[in-house]
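Other chains of the complex are left out, but the ones given are in their true place.
Letters A and B mark the chains as written, and numbering starts fresh at 1 in each.
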Amino acid sequence: MFKHYLPVDVPKEKEGAFLENFEKTTGGSGRLMLFAGDQKVEHLNNDFYGEGIPAEDNDPEHMFKIASQAKVGVFATQFGLICRYGRDYRDIPYLVKLNAKTNLVPYTDKDPYSQQWLEVADVVALKERHGLDVRGVGYTVYIGGEHEHAMFREAARIIHEAHEHGMLAVIWLYPKGPYVKDEHDPHLIAGAAGVAACLGADFVKLKVPYVNGRFDPTLLREATTAAGRTGVLCEGGARVDETAFLAQLHEQIHIGGSRGNGTGRNIHQRPLEEAVRMANAIYAVTCENASVDEALAVLRG
Amino acid sequence: MFKHYLPVDVPKEKEGAFLENFEKTTGGSGRLMLFAGDQKVEHLNNDFYGEGIPAEDNDPEHMFKIASQAKVGVFATQFGLICRYGRDYRDIPYLVKLNAKTNLVPYTDKDPYSQQWLEVADVVALKERHGLDVRGVGYTVYIGGEHEHAMFREAARIIHEAHEHGMLAVIWLYPKGPYVKDEHDPHLIAGAAGVAACLGADFVKLKVPYVNGRFDPTLLREATTAAGRTGVLCEGGARVDETAFLAQLHEQIHIGGSRGNGTGRNIHQRPLEEAVRMANAIYAVTCENASVDEALAVLRG
């Protein structure tokens, strides 16, 4: 099962581990529900404190509680944060996001460089030496700026090293900078998808394509085809209405051909129990072939 | 005790050492009194010579005398300075500050980069081979500039390597540069706190939050919550009135939720005996649950 998603740089002795990891992480669906918890660096405290956000979201442990109680493919966050809570949350399926940057400097002023913090070997040790359930690694590449080359090199190495250890590699791939007129352009997003395929990523998280400011699931097809065997994850984005969110997710998968999603705010900006239900609903659509109505039933408990 | 502050990247065989180190360094309180002695690079000779500063403060040994006679959690200064006095002051609890920069170039003109000087392995040798009582390492990260990525990488590595050796890691985390309008903004400081948590720091030294130029301990709560299991240390800053200083420190801890402080000038810009008493007073509030009045009694001998 999923043999066509087994990259050739996974060594023979790790093939079983990779496939088991892939099947378990995608719930047997080949699709990934990624609970994104890396915004404490990317957006500083904006996503965790303020109007409309429950007070408990300000404590980083809130995300660990959700991830440990809900169905998630992986909980993606930084190595250091995992280290602070991991002893009490050993069974969360983790994806270690290996780079991050703050949003203090606008993309329009300086080309972004989000450098790798730690090595894949450190992540492997987290799993093998320290006993956490680590499924893979993540890394963001910004194309279109003067540091593109450095992120390409880091990404290619990270993906290859992850495969050598039988782990999954997920790439966040965003065109940025003054030469990017419209980051929701379907053709540009398809280009980003193809780049991720050339890097060898197992999954790539992309912006959602719009024409005239509106999403239409057919717009996604150019990208999901261009990505080849690399699965496209749609970005969850800012918090929106639940029904609309789940309906769009369903269309992304069943019409657009996406193979999952990466969602943060739409999950963690809720009280614990509600957040767990929302995560379960997203998981149901992504990995359990639930309809929108079935997912809404999950959400409502 | 303090098991929830034991990061998962401390290897099994170092867990006992880390916890013992943590308990001893925090005096069993979980809070850290950090005597900051790294300003000879950061501020050149401004903090050590001039009007209102006793002549003896100009000699770097003044700080070693204070640190050896007073109660301090750690005395934080550069590796090289420790090497010059360490043979005569073996029993000071040291924290080796691994980077530093001068203040000659204003932050408004060029984005700061304070690079790592030596390796964590060198610090470990100071402890294990040369017999000093080294408790941990320190590193400053400036977010918001073009070198943020390099400092993130160095910080993440340093913290992880410190943990691998059972040592504490303290991060100074300051937003800087033209995009930082107000470095005392409580929300920005909470963002910095969250970044330190994602880096995996044991403690983070932050600016003190103000609204309309005034400190109010409740302003600190957003940051101390966002920091999660990373303890927030409030910056001591320029020398102020003792009573006000100790009262504010008490509020930071008991109302604001901080877990310690980093104080330099308010200690070393005094004659030796008085400096020792001031350090003891700060320690009493920080680690011995002293009231402000009790601390003032300590200060007055």
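Assume a contact is a pair of C-beta atoms (placed from the backbone, for glycine too) under 8 Å apart; a residue touches a chain by one contact, two chains touch by 3 or more.
Here the structure is a predicted model, which means the values were calculated and not measured.
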Full count of same-sequence chains in the assembly - 2 placed in this view: 5
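Convention: only the chains that are shown with their structure count from here on.
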Mean-CA-position distance for chain B and chain A (Å): 35
Contacting residues of chain B [partner chain A, same complex]: 3-4, 6-9, 11, 143-146, 148-150, 152-153, 156-157, 159-160, 163, 175, 177, 179-180, 187-188, 190-195, 197-201, 222, 225-226, 228-230
Complex interface listing, chain A residues touching chain B: 38, 40-41, 44-46, 48-50, 58-61, 77-88, 100-102, 104-106, 109-110, 113-118, 122, 125-126, 129-130, 132
